[in-house]
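For this view, one protein chain was removed and the others were kept in their places.
Every chain is named by a letter (A and B) in the order it is written, and numbering of its residues begins at 1.
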Amino acid sequence: MQRYSAFSLLRNALGHNRNWGRVWRSPEPKQGYDAIIVGGGGHGLATAYYLAKNHGMSNIAVLEKGWIGGGNTGRNTTIVRSNYLWTEAALLYEKSMQLWEGLSQDLNYNVMFSQRGVYNLGHSLQDMRDIERRVNANRLNGIDAEVVGTAELGKAIPHLNISPGARYPVLGASLQRRGGVARHDAVAWGFARAADALGVDIIEQCAVTGIDVSGGKAVGVQTTRGPIASDRIGVVVAGHAGVLAQMADLRLPIESHPLQAFVSEPIRPVLDTVVMSGAVHGYISQSDKGELVIGAGIDAYNGYGQRGSFPVIEHAMQAIVELFPVFSRVRMLRLWGGIVDVAPDACPILSKTPVEGLYFNCGWGTGGFKATPGSGWAFAHTMAHDEAHELNAPFSLERFSTGALVDEHGAAAVAH
Amino acid sequence: MAAGQANRLPEGGRIDRSRPLRFSFNGKSYAGYAGDTLASALLANGVSLVGRSFKLRRPRGIVGGGAEEPNAVMQLGEGAAARPNLLATQVELEPGLAARGTRGWPSTRFDIGAALDGFGRILGAGFYYKTFKYPRAWWKLYEHVIRRAAGFGKAPDSPDPDRYEHRNAHCDVLVAGGGPAGLMAALMAARAGARVILADDDVEFGGSLLVGGDAIDGIPAMDWVARVVAELRQMPDCRLLSRGTVFGYHDHNFLTIAQRCVRESDIAAQDQARRPVAERLWRVRAKRVVLAQGAFERPLVFCNNDRPGVMLATAVSGYIRRHAVLPGRRAVVFTNNDSAYRTAIDLAGAGAEVAAIVDSRPGGAGAIEQRVKELGIPVLPGHVVSDVSGRRRVRGAGIARWTGEPWSTVEITLRIDCDLVAVSGGFSPAVHLHSQAGGKLEWSESQLCFLPAEARQSHDSAGAGNGRQSTGDCLADGLRAGTAATVELGLSRPEIEIPATEEVPAAPIEALWRVPAVKDADRCPKQFIDFQNDATVADIRLAVREGYRNVEHVKRYTALGFGTDQGKLGNINGMAILADALGKPIPEVGTTTFRPAYTPVRFGTVAGESVGELYDPVRKTALHEWHEAAGAPMEAVGQWHRPWYFPRGGEDLHAAVARECLAVRNSVGIMDASTLGKIDVRGPDAVNFLERVYTHNVGRMKPGRCAYGILLGEDGMVMDDGVMARLAEDRFYLTTTTGGAAHVLDWLEKWLQTEWPELEVYLTSLTEQFSTLAVAGPNSRKLLEKLGCDIPLDRESFPFMHVRTATLAGIPVSLFRVGFSGELAFEINIGSQFALDLWRKLMDAGREFDITPYGTETMHVLRAEKGFVIVGHDTDGSVTPVDLGMNWLLSREKDFLGKRSLARPDCLREDRKQLVGLLSRDGCTVIPEGAQLIERTGQATPVPMCGHVTSSYPSASLGHPIALALVTGGRGRKGETLFAASPGREPTAVEIVSPAFYDPGGERQHV
Partner (left out) sequence: MLLIECPWCGPRAETEFSHGGEAGITRPANPDALSDAEWADYLFYRSNPRGAHRELWNHARGCRRWFVVERDTVTNRIAGSFRLDEALPVPASAAGKQAEQGD
């Protein structure tokens, strides 16, 4: 692999940039592999990378029906944090956070992980109790977290509306300073490049059309580029998990929904951190290019169309204008949708299945991007050892029968 | 007044010379006319440098005439009235308009950052992915520097004074675009009797006819437009929206239009309350849509093609004909199609010298070539402009022979001095909305553009947006589309003739994507594709070389198409050059999906009225104003505002709550409990239904009886709780939590309708119709008696957990002997219109008992003293009734929702978190709410946690603080010591106790 550095940039510039090599090859699929990853998004590519790097496997193919990073990896709002309430979730996301912190160096590819802090706003006394509880749990789990008051918020986020007269006044926030954002495309490309360098075949324009199961064991896949044999198949296809599961006669407790996001035109830097608000359903950051990147809510209905309903955008816009009245005259440049796969407890499934040698990594819902390295790391372990790592053991399919859900959802959605 | 407008033509144009006005750019004052755009006014004043490019900070001028403009990105106004990122080409000139360039420091003209241009080779596509990685901690510094260069305009520094509104509209035919095709389509549909909306983003209708256009039906084109518009305006069901951009085409033929309603200068003077709507969002459901948004001209890709003075040919024509502005004195026209010949004619007609028409086609143009030759304009067929000279303004063009080989090198054979290069690389239909609607695109090899193909919704494209080129063809195509719409709608169609136009036979366009240079494509001066993002031919080649070969990868790697023009100017050139670089045909490289917004839309417009006070309006009880007058701070609970506490004198929360608690325990308190959800349930199957959803034995309740009831989700977790009262054999009254009211009603209704339709049960929400006044404390009975109640209230006649209808102070009420405080208590349900009257009467009559109004905080303390949970406060969606010690509520005799889930292995675990009470060991520390509980202090992270504190208060009645908590296996651990850990505090040693702190036997409420 050609090392990237300031020096190599300079040297190549002198050569009119003609000597840069390919970032990943474009190989023909072989007849068989030791492991196949279905899905060339961030999670799938990370899985391949860690399989090769941590588990000594290199005869691996990543099969991508379109172009790598073209699904939710390239459609999210790029927020990275690990301040989850439940220990099971927190430890998995924290593993991911630790990998993020060295990822650019590990991959020799600048994924522009920018730890500019993530604020979760509280708008009611109950919000503040929940924040207190979560921050406290985070700290005991070794995850940085703090509760901040409105005065500090006013300083850290100059245009945030902290007026007590607001409809949902800001009473405080949790802050994870190590949280932030990363460059989403670079994550896919960086993992692809590093995995490719370790021998992984990344095969684009190769859609899986069937999963071959024989005697309860996975033996290979049918693809638009022919059959490929393997007795170890990991499916990492987010919104399409259910479609792939059907190919192996499996059912998943997953529903696919549209999730939308939008960006503004680039404006001069005005927001230096990530602000999320559950109460008004909006989250916002500003990219290095100057665009305000804003996440909207999920559409209630099932959808595979990568398009949601406009009222959802209106609601998100109202929330943002409520939080940041000065953004009312900023203009929306582009909105788009992705397909998120949502599990009943809003937690992922990283699990073996009733089919031997077939593994599923799905159910990340609206929060998968931040988990990319950790998800790949744990899933690679699961595939390599045919056994979950302790970090992802709580995220098995069995939990839906036993009732041992990791209910981040329930913890947030409450009456009273 | 016209002084200084050196480039203004003495006559012509659609400007109003009787209305001169002044504006400023970068602090300098200029003159213009009403009818100008900011761009035309700047050009009239000879301002050629208006911006800087994003990455390399190259000096840039106005390129286009509309939404495709990449360079003239302006900051308008200041303070709250600031408007960032407006395109000079789309801004109507207003008196006093203050515009600034958005890039370049210290100024647009002298930009220190311009030095970056010299590092262009290092700053190739994606360079940042390859560096800034070490030392790790420095990325923050690198990024800080990168971020300082971010963005164009500035957000306003104070809240937006503007008002916005949403309007819903339905129509038979929505026509997007008011050029020749759109007007014909609208005319056809309107005459057929269809309800029509015609929207155009420009100030005036006419589209391309505003810019060019010869005679139609023997009269000047714009006279024809005026005639059609006048007719449409007269039609009762035709709505014309100028300044209205159709920016989104969503599913089910739902389209969004952003309409600019007033100009900044018109509203600035108005006072805020009477401010007119600044922008309106039309939400249109159309039966049929005709898309006629025209086409975007493409630039040509040659070396230094970004220099100020290189402009799109149609834009040049537009400035001359519409604005009477001549953007250059000596022009070279460079084209691969016939259209730019018209620009040459316009230039010559306006007095400019056209030094040459450089036409890459060896055969030159069609019939129009003869006309330009008659004007003495030299034509160089089979030639290209390979490079231009000049930095802040183009000074000359280097001409070479076109070999047909895009990647070859050429020699400059001729240099022509000029200050304007008008370019045309052909036209790309504006297929954005068609594509947003899910329509397919098809590459036309003859027209060299993507044309709208199969539609997925009920829409059609017409005119230049459908690949038609001449005015005559556009008119005919619009008529066709309008006719198709009327047929689709089943309307009888009137006879309309296609208006007569003069047709000039044209020669076909020929492909010219990358123009060769004297050096190869990696070494030659930059050839820009996306001007704003500085994406060049070399960048695309680099991306391909590195393996970013999918068009989406190339776009994302080079930032091609990610500017504010969203690729309107450069995307097709980029794709064609990518196809060339990959050796693939263009359709195989594909196009990308177009997404809303077609052009940028203000956040405020999308948000509409639902901001500020109207953002999720506060729900208030009938007693709200009394509470406010009493000085109670409010707590937001769900959508409601509830009084939090009622301070007397200078009391703080703790003092007030202590006083309120003692008043309830010792005499009588009164609380507004109206926000609780209230549901009337009636019908012959009411018992049967409620048995299925509530966990307790509903059938055993006699009329007049109340019970505490809980609702579980099917997952067995506690979802909501409240009081159930049986009013009659077939009639019940339920209360829910404040936040859960709407959900519970919907949820009950869903079960009833979808699962058990055979049950005859009717559910009605009474939440708003009735108010609930809770009177609690040992003197509460005396208080009601004093007020005058027509039923006996003594313990035997009206026992605890019973309901009665009564008349209180002459007002009919329902009385519930229930409470949440553990005291003798009554909840009075009363029609909301009488609530304030009764409240006042209770306050008056209660004076002798020192009746004390109390708020949510005191309610919380009182119930915590009793160990009563609040759903959502002490529970979180992962708590079963067993966890709460409510086994007594779970009937063994029947099934109920959620019951089966309680038998799952995880719900049977002994070590689930269970509700307990906590006391601090020192007897005085109030344990922080939200504190996590640990068994030992001083452990390394991750520290095992065994629960958390859900509620915690000082208790005036008990004389020490209390807390409720969920603790792993807690019920069996009474007496054990745990530690409550909370950030920034020493862990507090706590003892596990029973949650029933006060009157555990419950005697006080039974009196």
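Operating definition for what follows: contacts are C-beta pairs under 8 Å (C-beta built on N, C-alpha and C of every residue); 3 or more make two chains touch, one makes a residue touch a chain.
Values in this document were obtained by computation on a predicted structure and should not be read as measured data.
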Could you tell me which of B:283, B:361, B:624 or B:641 touches the chain that is not displayed? B:283
Which of B:167, B:456 or B:523 touches the missing chain? It is B:456
Pick out which of B:136, B:750 or B:795 touches the chain that's been left out of the picture. B:750
Of B:8, B:52, B:191 or B:250, the residue that touches the missing chain is B:250
Sole contact to the chain not displayed, among B:714, B:729 or B:848: B:714
Spell out the interface residues on subunit A facing the chain that's missing from view. 240, 242-243, 251-256, 300-305, 307, 309-311, 344, 400-403
Under the stated touch rule, tell me which residues of subunit B contact the chain that is not displayed. 168, 250-254, 283, 285, 438, 456, 714-715, 746, 749-750, 753-755, 757, 895, 899-901, 903-905
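Definition applied: only the chains that are shown with their structure count from here on.
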Chain centre separation (subunit A, subunit B; CA means) in Å: 22
Considering only the defined contacts, which subunit B positions touch subunit A in the complex? 54, 82-85, 121-122, 124, 127-134, 136, 139-140, 143, 146-148, 150-160, 162, 166, 248, 250-251, 254, 256, 283, 522-523, 538, 542, 545-550, 552-553, 556-557, 564, 566, 595-597, 600-604, 606-608, 610-613, 615-616, 618, 635-638, 715-717, 719-720, 736-740, 743, 870-873, 875-878, 901, 904-907, 928-932, 934, 941-943, 945, 948, 981-983
Which of the residues in subunit A end up touching subunit B in this complex? 4-6, 8-10, 13-14, 16-18, 20-26, 66-70, 74, 87, 91, 101-102, 104-105, 108-115, 123-126, 129-137, 139-142, 145-147, 159, 167-169, 183, 185-186, 189-190, 204, 264-270, 286-290, 305, 307, 309-310, 313-314, 317-318, 320-322, 325-336, 344, 399, 401-405, 407, 409-416
